[in-house]
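Inspection log for the structure reproduced underneath, given as structure tokens.
Of the protein chains in this complex, all but one are displayed in their positions.
The first chain written gets the first letter, and so on, giving A, B and C; residue counts start at 1 in each chain.
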Amino acid sequence: MTPKTAPPRSTDRPLKAVYWVLGKIGGGVFVLWAVATAIFFGIRMIPGDPAQAIMGGPGSQASAEALAQARADYGLDQPLAVQYFSQLWRLATGDLGTSYSLKIPVAEVLRELVPPTLTLAVLALLVAWVLALAVATASIRSGAVGRALASGLEIISAAVPHFWLASVLIMLFSTTLGWLPPVSTQTPAGLVLPVATLALPLAGFLGQVMRDSMLDAHTSSFALSARARGESENGVLLRHALRHAALPGIALSGWAFGSLLSGAVVVESIFARPGLGRSLLSAVTARDIPMVTGVALLSAATYVVIMAFSDVAERLADPRIGTA
Amino acid sequence: MTEPARPAFEVANLNVFFGAHHVVRDVSLRLEPGSCLALVGESGSGKSVTARALIGLAGARSTVRADTMVISGRDVRSLGQRAWRKLRGKDVGFILQDALTSLDPLRKIGREIDDTLRLHTTLSPSQRAGRVLELLEAVGLDDPVLRAGQLSGELSGGMRQRALIASAIALDPGLVIADEPTTALDATIAAQVLDLLGELRRQGSAMLMISHDLAAVSRVADTIAVMQHGRVVESGPAQRVLADPEHEYTRRLLRAIPAGKPRHTRLSPGPVRTPAPAKAAVSATAPVLTASSLAKTFKARGRADFAAVSNVGFQLLPGHTLGVVGESGSGKTTTARMVLGLLAPDSGSVELFGKPWSKLPESGRRPNRPLLGAIYQDPLSSFDPRMSVGKLLADALSSGATRNPRAYSGRIAELLGLVGLEQTLATRNPETLSGGQRQRLAIARALAPNPRVLICDEPVSALDVSIQAQVLDLLDELQRELGLSYLFISHDLSVIRHMSDHVLVMQGGVVVESGATEPVFSNPQHPYTKALLSASPELVTGE
Amino acid sequence: MSITEHGISPENPVPGVHPPATLQPSTPRTPTGALTRWLRLAFPVLVLGFFALATIVPSWLAPFDPLAINPVDAFSPPGPGHLLGTDESGRDIYSRIIYGARPSLLIGAAATAIGLGLALVLGTVAGFGGRWLDAGVGRILEVLFALPGLLLALVFIALAGPGVGTTVVAVGLTTAPGYARLIRGQLVALRESPMVEAATVLGRSRAKILFTHLLPNALAPIAVLGTLGLGQAVVWAASLSFLGLGAPPPAPEWGAMLSAGRTYLSLAWWMTFFPGLAIVLVAAAATVLSRALNQGGEK
Partner (left out) sequence: MIHARTLAPRVLTTSAMLAAALILAGCSSTPAPGPGAGNDAGTPVSGGTLVYASGDAEPSCLDPHVGGNYPQALVSSQYLETLYTKDASGELIPWLASDSTVSEDGLTRTVKIREGIKFTDGTALDATAVIANFKHLLDPKTASSTGYLALGKIKDMKAVDASTLELTLSTPDNSLLESFSMPWVAIESPTALKRSQADNCAAPVGTGPFKVASWKKQDAVNLVRNENYVRPVAAAGHEGPAYLDGITWRFIPEAATRYAALQAGEVNIIDNAQPDTIAAAAKNDAIKHLDAPRPGASNRIEMNSSKAPFDDVRVREAFVRAVNVNAGIDSLFFGTAPRSYSPLSSVEPLGYSDESLFGYDPAKAGELLDAAGYTQRDAEGYRTKDGKRLSLTFPVSTSQSVPAEQSLFEQLQATAKESGIEIKLNLLDLSSWYGALFAHDYNLVSAPYTKVGPSVLSVLFHSDSTIPAPSGYFANLSQVKNPELDKLLDTAGSTKDEAQRKDLYAKAQKLVLEGYYLLPLYDQQNHFLYSAKTQGIGATTAVASPIFFDTWLSK
């Protein structure tokens, strides 16, 4: 090969940082705007009168006056453009509107529902990480059979649908063994099954990538030169392989968080936990558009933030990104 | 340090197996303290595996057997993992090739070096930190404090190699094993690193140097052992081995070295190829290719602009070779890409056969593309991975009309013969070919449209010496048979010197010296040219 | 690596025109050894082959009519009579799983097709459309990514109303961005590759290069993506059926079977367990196969 020298380190880092932050914010704003717009026009393209949803769905024998009243209350009688821009303005000012079905500000509902979902997701993410790394580490040390076992385990668990896993876990640990409460929202014990349900499939996914990059690091020439320095296998694992294994995990965490949020839809309904996913589901069935929009925007915002964080985390864990 | 009485290491009848593969056969070596043994061989000769076996790192799936295996007086055959770890880094320092991958890209240089101390000494962290700085100083790194805090990615190749060496000699072990320590480095840098290693040796450590390049080791080695197919075919004092080699393979290696071989002398044994019907000698003298004051600057956001090439001009005469020599970042490749019309010069122009070239739009260039061929350092990546050898050539011959080999079986056979590839390869996928074969294929493809000019960008730098010799010979013969003109780019001065009629010496994007080859090199004017010359490995045969 | 290499699944192949040659004997990524290698191919081939057969000619494999109700032996546990037991109407679970392969896999396949198709367009536009189009598409993908998996599907269903068609499109939508980024990355990597330079030097036009070299090479991994995606899509579709937004009865679609069975979880676990197992098997087999294909591709 022709000799390669490192690229000259960038001279003006702060400037770059500013660029980066601005870019993130701009991107985030765009995403939110796009989501809001898509839903706004999407909902108006489909047949059906939002006023119905407001008056408690088609089942209600809402009188004509009542419907008219509702339209007026929710500004549905104004021209489209007006509605659109006024909604954008309201969103911009942090007003997510009022839920059709609950008749209270969406923001209020979300404020109640974010913490439980977040707790669930974050815990699941942590558990998944630990599991994935543990399996990866264990499989590295064991031979071909161990690795085959690990990868089999990962692939299977990655393929398990949340709702099925949930049912099986409840059947096993609550009904049959009676070890864990199925639906407790008060006690921490109630968190075990939902978190497990969310974490296992994710651990499967993470495990697969982490193990690959860990294996790469483990067989790399820098691992060799570490051994040549007298580093022990544990040392190689600890000081080199683990960190390399973490990289893809970090890079994936944005995606992972997303998958957790969508998993929450199922898990929260099955384990009867309050949360964003469940509220989205009920909002969808009730055609509660402000609610749907609210949850969508929130999860989009969450995603944007998470992505920004994982970017930073990636830079911290992998200084190469910063320099290249 | 070990007292001179016993050897730094000694192995007798070392054998290494990977499952069924017997990769090292009955290798016996002995190395006295303070002396340097060079283990020379081409890729696949088993030299690296031998080196790794010596520190018990031949690999998990390997089996190592030896009658004797003594390192600094210890019989290491019976050592357990724990004992091995004590030995490694403390009694034996190991320097891997390609420091880029041999240092953890995620860890600071300082920490990597510190590991050695942490593992084998009881020094306090602060003491160790101090020692690390000393070491970086010792291996000749400027501003050790800065370097210790940097990542391997932020260092140049030379610096990385020095850092790696620092981590290997941290506890000045009695034995240092260096596996291709200079392969990935520019000539001048390589020379410095070799001097550094020589310095260590003078301090008393014994050194086992693994290399594919006889010339490179000739200046440091006391003894040379030549390996082929896992066997040591010849070994002895460096002078003797280099001066009058006994084994045929050693002779072949020596002959293959272009250094000091005048133009047109063969470097490899007789070719297995069908010569082309010799063309009428080129009479025309008008330059086939003219570059005038080319300049190219690369702009990157949030980073200073980088002037890759400025004011480069040259003429390429029919049937001649213009060599362009320079180290990485000297702008050779940028120049080549502008000549090939892959990159538009900011200013200046390229003319082909006196007609505008770089100024034309791509569509305007296309009709004359056939006149201009190119071969690259990594031929494989220039092939479409989905195409077999035959398809590739058919595609080139039909100027993209078809990829069906049958349509051009005749010409394909011809081309294969011309570059000395067996006809049977036509059905193979390039991935399954050896490096040499791949480069021959690349040449065959380049020749398909009957070009007048070939741009050769580092065509041999990825090849073993003997293969390099064959390819160089091939290019030379083709030039004479077909009256081709070459723009020949290489970082290897001796290759350039052997191949070129005229040379451009480039540094930092500018031509520092140019002219007819011999005058330039026998009497260099520019200091950089001088540096290159002194750095380029000459065979030191003593006479 | 970065999120761009990972759509719905981190196991998507990362474009590698050629792997770097290493000096030491390289250890393969996944375990070697005859047994595991055999498993790595035999398992997915057998599983997928079986269900493929079930999709084409279910009658060959199913002993019973999946719709024939027989209240008398409702809820009979797995046994000789009914291999995997019966459901609340005495229908044979095994037969229903066999017949369920068609709707389930077709939904999965259709969704994957939509996803890949969309991704192909977006990816190619981004890969070749030049900086601005690339940026634009990047933004669109960013938006799609921002509504992960079920959320996007649910929002879409909230707009378009539930149903099989919606399910297919929704799942396709959720999977598209991942593929798109991948294809784009592939094309960009290829675009910069020496292969393209060489072709240019040989005098090939941009269009020619695009169609003879770039696209074919970029699409090579589509097979891998497809297999992987199929498994994923089946799971997604099942999830939607589970949420009551899927195939109408009595079609023995797996997700529908599951959601029907879960009511009787305490009474007849087999009603939930086996359809779920079918889904897991397909998804897992798809993953294993795609990995195998991917490695085959990299060799």
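Definition applied: a residue touches a chain if its C-beta (ideal position, glycine included) is under 8 Å from a C-beta of that chain, and two chains touch if they have at least 3 such contacts.
Remember, it's a predicted structure, so these values are computed and weren't measured experimentally.
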Checklist outcome for this item: Omitted chain touches shown chains A, C
Next on the checklist: Using the document's definition of touch, tell me which of A:T37, A:Q69 or A:S142 contacts the absent chain.
Outcome noted: A:Q69
Item to check | Selected residue (touches chain absent from view) among A:L80, A:A134, A:V183 or A:L238 | outcome: A:V183
Next on the checklist: Suppose we count only contacts with the excluded chain; which residues of chain C make the list?
Outcome noted: 67-69, 71-72, 74-75, 88-90, 161-162, 244-245, 248-250, 260, 262-268
Item to check | Residues of chain A (touch criterion as defined above) contacting the omitted chain | outcome: 48, 52-53, 55-67, 69-70, 101-104, 109, 112-113, 167, 170-171, 174-175, 178, 181-185, 269-275, 278-279, 282, 285-287
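Rule of thumb we're sticking to: only the chains that are shown with their structure count from here on.
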Next on the checklist: Counting C-beta pairs in contact, which two chains come out on top?
Outcome noted: A-C
Item to check | Whole-Å gap between the CA centroids of chain B and chain C | outcome: 45
Checklist entry - Could you state the distance in Å from the CA-based centre of chain A to that of chain C? => result 20
Checklist entry - For chain B, what residues touch not just one other chain but two or more? => result 52
Item to check | chain A residues counted as touching two or more neighbouring chains | outcome: 221, 224
Checklist entry - Where on chain B is chain C touching in the complex? => result 18, 43, 48-49, 52, 59, 61, 97, 337, 340-342, 362-363, 365-367, 369-370, 372-374, 376, 378, 380-386, 395-396, 399-400, 403, 431, 445, 449
Checklist entry - Okay, in this complex, where on chain A does chain C touch? => result 27, 30-31, 34-35, 38-39, 42-43, 45-46, 143-145, 147-148, 151-152, 155-156, 158-164, 167-168, 170-171, 175, 205-206, 208-209, 212-213, 215-216, 219, 221, 224, 247-248, 251-252, 254-255, 257-259, 261-263, 265-266, 269, 277, 280-281, 283-284, 287, 289, 292, 295-296, 299-300, 303-304, 307, 310, 314
Item to check | Residues of chain B touching chain A in the complex | outcome: 52, 55, 57, 81, 85-90, 92-94, 96, 98, 100-107, 115-116, 119-120, 151, 153-157, 164, 167-168, 184-186, 189, 301-304, 306, 327-329, 333, 377, 458, 461-462, 491
